[in-house]
Each structure stands twice: as structure tokens, then as C-alpha cells.
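Just one protein chain is left out here, and the rest sit where they should.
Coming up: chain A.
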Amino acid sequence: MGEVVVLAVSAVLLAGFYAAMAYGLGLIYGVLRIVNLAHGGIIMASAYVTWQLFDRFAVDPFAAIPVVLVLFFILGMGIYLGLVRFLPRGPAGAVQSLLLLFGVWLVIRNVVYLLFTGNEQVIHTAYATSSVRILGGSFSATRFAVFGVAVIALIALHLLLTRTYLGKAIRAVAQNPDSCTLAGINVERVYLLTFGLGTALAGLAGVLASTLFAINPSFGAGELLKSFVIIVLGGLGSILGIALGALVLAFAEVFAVYAVPPYLTTAVGFVLLVVVLVLRPGGLFGQRVLR
């Protein structure tokens, strides 16, 4: 029983990181209908920025979050203005967007190789191995902090989408961009801000990743795949669904050790992805439009 509780808490903490990792991908897909293949590269680049801030200026990773958010929001808008806005909308642009953003990922990765080589980089904070005792088990304090940030991001994103004019415009554009144009909403501007916001959220995931894991220029590939699994599980385009999808994936991976060897637990998510796509293509919690 004790082991189950410990694993459940571990799964919830892991879900926090997974959710933070997938918000950006889900937001961009929900509004622009683009699978941002550069998502993994942006997570990696952001982790490197955090590492540099820590290594050169002794900025704590969690204190670096505002800087990274602004930086990657601007970067996202730059990618949109320089590249993505030229893509045809709708199904015609789907393949082109995949190729284009995959190219962006390769460029980011090779720039990081060039600047920092392929070596592993790690951030060691004073609290990196501190623990918190809860429900009879000891857990990483950093993982609790990451979970807290992920929950704050979820609440902030939810409030943004439901309580602000911009959020309502984003949701409206996600539902029907043509009608939004007729209603006087500047759809291009919404796309621009959404891409910037999605990139900033990927940047946030990179900050959180840098506090937990060693990073190298190849980091982000696994994160992209898992983010994709999460947004499919949660229902494409649903922010709350993403949080639930992350929870499902984390629980499935952590508790899979009771059914399969631990080295197969990462495959559990992809099995879930196939099953959900076949049985419930709209996601475990139904197809929703951003909210």
C-alpha cells in the first residue's frame, strides 16, 4: 500500500512536468492547426538559456522563468513572422508546416552544437537533491517546485483564455477564423500572439527540464513525442484536457512496472496513443475547443 502511495505521488509530480511540456504544442495546434515540430528544439534551447543564465550569472532557474518567457515569446513571434505566416492555411499547409518547423528544429539543434558542443550540461542548485516528506515517502523538492509552476501555468493559461479579450479572441479564432474576420478580429495578430505564447510555454518547459535532467543538443526529441501523446490523449485543442492527458500518461508510465518490465514503460504512452486514436480519436476527454 505504501509503495502505491509513493508511486501515485511520483506520478502526479511527473504529470506536472509533462503538462508544462505539452501546453505550448497544444495551444499552437488548437489555434493554428499546426503541429509545431520545432517544439522539442525550443524546449532544448530554453534549457540551454537557463543553464547559461545559471552558469554565467548565477541566476536561479526558477528566477529565470520571466526572462525566458519574454525571450521565447519574442522568438516565437519572430518564427511566425519570418516563416510560419507564409504557409498556406488549412490542409494544404499541413505537410509544408511539418517540414518547415522540422527544419527550424534542426537549425536550433545545430546552432546549439556549434555553440556548446554535444556535451551533457547540468544545473546543480543548492536544493537539487533536497527532499520533502509527504504521505510516508520522501520526494524531490525540485519536482514539487516544477509541479507548482506547472499548476500556476495551467491556471494562468485558463484565466487568460476565459477572462481576457485576447483569450476570447484566441478561442474564437480556434473555432472559426473566417467568422472572426467578419466580426473584426485581427486573425493574423491572434495567430502571431498565439505562436509567441505557445513558444514561451515551450520555453517554460525547457526551464523546468533543466532543473531535473542533464541536457544536450539532442534533448527535446522524447519530449516532443510525449507532448504529442498528451495532446492526443487530452483531446486536441483542450488545455484542461492536456493537464488530464499528462496525468493519464504519467500514471500509465509509473504504474506500468506492475505489468511490464521497466524498460518498456516509456512505450506504454505510445500504445495508449494508438489505442486512443483508434477508439476515441477526439481524445479521452472528448474533442474540445480551447478552454
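Here, a residue touches a chain if its C-beta (ideal position, glycine included) is under 8 Å from a C-beta of that chain, and two chains touch if they have at least 3 such contacts; residues count from 1.
Just so we're on the same page, contacts and distances are computed from a predicted model.
Name of the non-displayed chain as stated in its UniProt record, restricted to "2-oxoglutarate ferredoxin oxidoreductase subunit beta", "Thiazole synthase", "Amino acid ABC transporter substrate-binding protein" or "RNA polymerase sigma-70 factor, ECF subfamily": "Amino acid ABC transporter substrate-binding protein".
From the options A:T164, A:S179 or A:S218, the residue with contact to the unseen chain in the full assembly is A:S218.
When the whole complex is considered, the residue among A:A141, A:L192, A:V271 or A:L284 that touches the unshown chain is A:A141. Among the residues A:F57, A:Y165 or A:Y263, only A:Y263 touches the chain that is left out of the figure. In the full complex, chain A touches the hidden chain at residues 3, 6-7, 10, 14, 17, 113, 117-120, 122, 124, 128-131, 137-143, 212-214, 216-218, 222, 250, 253-255, 257, 261-267.
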